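The next block holds one structure in the form of C-alpha cells; read it before the comments.
Note that this complex is displayed minus one protein chain, with the remaining chains in position.
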Amino acid sequence: MLQYLVQGILLGGLYAIIGIGMSLVFGIMRLTNLAHGDLMILSSYTALTFCELLGGNLILAAILTIITMIIVGFFIQGFLLNNILDKGSEPALLVTFGVSVFLANLLHKIFSADYRGLANSLSNTKVISTPAVSISAMYLFSFLVAILLITGLHLVMQYTNFGRSIRATSDNAMAASLTGVNTKKTYIYAMMLSMGVTAVSGVLIGCTYTFNASVGSSYLIIAFGVVVIGGMGSLVGTLVGGIVLGVAQLLGSYFFGSGVQMLVAYVVLLIVLATRPNGLFARGARK
Amino acid sequence: MSMLEVKDIEVYYGDFQAINKVSINVDKGDVVSLIGANGAGKSTLINAICGINKTRAGSVTFLGKDITKEKTSHIVSLGLTSAPEGSHCFEKMTIQDNLLMGAYLCKSSAERKQRLEEIYELFPMLREKAKQLATFLSGGQRQMLSIGRALMTQPKLLICDEISLGLAPVVIKEIYSQIEKITQKGVTLLIIDQDVSRSLFHSKYAYVMLEGKIVMEGKSSDMNIDEVNDAYFGINFSKKE
Amino acid sequence: MNEILNVKEIGISFGSNEVLKSVNFTLYENEVLGIIGPNGAGKTVLLNILCGILSPHKGSIVFEGKSISKQKIAERCRMGFGRTFQVPRPFEKMTVLENIMVGSVFGGGLSEKLAKEKAEEIAAFIGLEDKLLWFAGKLGLLERKRLEIGRALATAPKVLLLDEVGGGLTESEVGSIIDLVKKLKTSGLSIIWIEHIIRTMLEGTDRVLLVANGTDVICGPPTEVMSSRAVREVYMGNEGA
Partner (left out) sequence: MKNTTQHLSARKFKKVGKYSALAIILILLATLPLLNNSAYLVSLVTLIMIYMALGQMWNLLGGYAGLLSLGMQAFIGIGGYSLAVLSVDYGMNIFVAVLIGGALSVLFGLAVSPALFKMTGVYFAIGTWVIAEALMIFFSNWSVVKYAKGIMIKTVYHLSGTQIYYIAVVLGIASVLIVFLIMRSKTGLSLMAMRDNPGAAEAMGVKIFSTKLKCYMIACFITGIAGGVMYINLANITPSASISTQWTIAMTFMVIIGGIGTMEGPIIGSVIYVLLTQYLYNFPGSAMIILGAIAVIAIMIMPNGIMGTIHNKTGFEILSPRRTLSPSIKDILRGSASDTNR
C-alpha cells in the first residue's frame, strides 16, 4: 500500500510534466490541443532516433529532441493554428484533432506497431530498496524534473518580461497589444515553450515506459485530466493534478488489479469534470 | 505641427458602416477631445487608429508615417497608444505587473523601474495596492491603472478612451487633475469623454461625433455648450425647451 | 393604471465593480418607459436581469403580483417577457419566417401551423413580409433590427424589452422605428425602451427613467426629465449645469 502511494505520487510528477504543455497552450489561447499526446510520442520517437544515431548518448539526444520539438511548435502555431484561431475555437480544436490523426498514423507507418523504449541506466537502479517500499531512480528523477520545471516556469512567468507578456495576452489580448505585444508572435512563443516541455515529457515517458504510435491518445487523456483537476492554466495546480491522477491510478491497481488501474483514474477524472469543471482549485471563476 | 492625421477613414462591421469618412487632426502638445454619445463610434475610431479595427478606406498618419495598415504592437512602438476603458485591465495580474506590462518594449530593467516610480508618483494609490490583483480594484482605480499602464509605454500621443465611464464626479475630478500633469510632461492627448463641459474645459480643440460621423469641430473655448448638446444628441432640443 | 412590473432595490456587482447599487421603478400596463443613462450606467445589465440572463445579488422583481426572481430565461420568456438585443442576433442560416416562428412556437407556445400564421402576420406588421423566405443573414441592419423586434413580438410578450433598437440607424430609419414602437403601444403592450438617441425618448415614450451611478436618479414625463438638472449633470458634467 505504501509502495503504491509513494510510487503514485512520484508518477504524478511525470504526469504533471505531460500536463504543463497542454496547460500553457490552454491558458494563453483557450485551445485544447488534441494532438498533445501524439506530439509527446513524436518526441519519444525523435529521442529514440537521435539516440540510435548518436550511439546511445541519451542526454545529447534529449537536448536535440527539445530543440526539434520547439521548431515543430513554431510550425504548428505559425502555419496552422494562428491562421484558424480567428475563426473560432471549434475549427482550431478540429485542426488539432486532424494533426493528431495524421501524426499517430505517420509514426505508426515509420516505426511500426512494436513497443519501444529508451534505454537508460536510471530505470534499473533503485534509490530505495526495502521490503515495504522500493523506488526506481527513474520515477524519482522524473518527479524532481517536474518540480524543477514547474518552479522554473513559475519564475519565468512571474518575474520576466516574457512571462508577463504571456500572462497579459492570455488575460486580455487587446489590451496586451496596446502595450506593444505582438499577440500572434506570443502565441507562437507559447506553443514553442509548450512543445519544449512536451519534448521533456516525451523523453521521460520513453525512459519510464515502453511506447508505440497508438499510446498518444491515452496520454492526451492524462494530460487533460491533470489540467482539469489542477485548474486550466495553473502551473502549481498541474503538479497536484498529476499527483491526484497518479495516486488514483496506482491505488486502483492496488485494490482492483493492474488491468483496471486506468479505469479508476478515469472515474476520478470524470467525477472532477462533473463536479468541479473549473478544477479543484479554481478560485471563483469570472463570468 | 500635426502629430496625428486621420483622413477620411471608413470602418465596417460586416455590412454595417460604423465610421463614415472621419477626419481628425491632433497637433503636438495639444489636448484634443472627442465627444459623442454612446454608440456614436468613438471607440471604433480609436481602435481603428490603433490598428485593432481594420479600416476599409482612408489613411492614418502618425509623425509623418503612414500607419493605416500597421500592427498594433508596431504602432505602440512608434509612440502612439490608447488607455482603454478600465474594464481592460489584466485582471489576474498584480497592479505592478499590469504597469510593468506597459514597459514591455523597454529592454532595460533599470529603466522599467524608473518608469514605474514615475507612475507611482503620479498615482500614489497604485503604489499602495502594487501587490494586489487588478480584479479587486474599483472603477476609478482601474481607470488610473489603465492610464498608468499606457503611460509606461512612454507614448508621444496618448488616447484616453471613455475616461469618465461610470465614475463618480469626485473621481473624475481627480483623474483630470492627473491629466494636466501628464500634459506638462509633454505628452499629447486625445481624450474621449461623454462629459461634454468637462472635456471642453480641459481641451484645446474638440470634435463631436454622431452616428459614425464628425458633426462639429472647433476650438474648445469657442464652442457653445448648447450647440454641442444639439450636435451630441442629433436634435435641436435646446430650442424645444 | 395597473402595475405590471415592479422592480425594487436591484443591485449587482461584477467582481468589485458594483454596476447597479439600487434601482427601483414601476412599469404600468400599456406604457412605454424609456431608460436613459450614460454609457456604462448598467442599462443593458438591467435588461439582462429582467429577462433572467443575469441574476441580481439583491432586490426583487415582481411581475403581475408574483416574484419572478427564480425563473430562468426561457421560463420568463414564456411568462411574457420579450426582448431584443442591442446587436441583433438573428439565426443567420434560417429564413425570416423561421426566425419569427422560433419565437411564436417556443415563446408563444403555438402549434407550428398557428405559429406560421402568426409569424406571417408579424412579418407584415414589421414590414418584412416580402422577405419572409430570405435567409436572415442576408438582411441589412435596419431589417435585422426589425426582425429582432418581430421575433420578440412573436413570443407573445406582455412586457417588451427594447435594447437600443435605434442605434446605428440613419435619421429617417430612426423615425420609422419610433412609428413602429407607437404601433406596438396601441396593440396594448407594455414596453421598456433603452435608447441613447434622445429624440426617440422624447417622441416615443410616456415616461423616462434616468439611471446613473448605479441608481435610478429621476423618473417622469420625457420633456420634464430631459430638461431636468439631473440629466444635465449626468451628461454634461457639473460645470454645464
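By written order: A, B and C. Residues from 1 in each chain.
To be clear about the criterion, a contact is a pair of C-beta atoms (placed from the backbone, for glycine too) under 8 Å apart; a residue touches a chain by one contact, two chains touch by 3 or more.
The model shown is predicted, which means the values in this text are computed figures rather than measured ones.
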Omitted chain's touching partners, listed by label: A, C
Omitted-chain contact residue, chosen from A:M1, A:I67, A:L144 or A:L263: A:L263
Selected residue (touches chain absent from view) among C:F25, C:F63, C:F85 or C:W193: C:F85
Candidate in contact with the missing chain, chosen from C:I61, C:L97, C:I126 or C:V174: C:L97
Candidate in contact with the missing chain, chosen from C:C51, C:I126 or C:V159: C:C51
Where the missing chain touches subunit C, by residue: 51, 53, 73-74, 77-78, 82-83, 85, 89-95, 97-99, 101-103, 105-109, 112-113, 116-117, 120, 124, 129-130, 132-133, 135, 151-152, 154-155
Residue numbers in subunit A that touch the chain omitted from display: 32, 80, 83-84, 87, 89-91, 93-95, 97-106, 108-109, 217-218, 221, 224-225, 228, 257, 259-260, 262-263, 266-267, 269-271, 273-275, 277
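We take it that only the chains that are shown with their structure count from here on.
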Touch-based graph of the chains, sorted into line, ring, star, complete or other: line
Most distant chain from subunit C, judged by the mean position of its C-alpha atoms: A
Chain with minimal offset from the mean of all protein Cα atoms: B
Intercentroid distance (Cα basis), subunit C paired with subunit B, Å: 31
Distance from subunit C to subunit A - Cα centre to Cα centre, in angstrom: 49
Per-residue overlap in subunit A, given as positions that touch at least 2 other chains: 286
Residues within subunit B bordering two or more other chains: 91, 135
Subunit B - residues contacting subunit C, complex: 15-16, 18, 37-39, 85, 87, 91, 135-139, 142, 162, 165-166, 168-169, 172, 194-198, 201, 211-212, 225, 229, 232-235, 237, 240-241
Touching residues on subunit C, where the partner in the complex is subunit B: 15-17, 19, 38-42, 140-141, 164, 167-168, 170-171, 196-199, 202, 213, 223, 226-227, 235-240
Subunit B residues touching subunit A - in the complex, by the definition given at the top: 50, 52, 71-74, 76-77, 81-82, 84, 88-93, 97, 100-102, 104-105, 112, 135, 149-150, 152-153
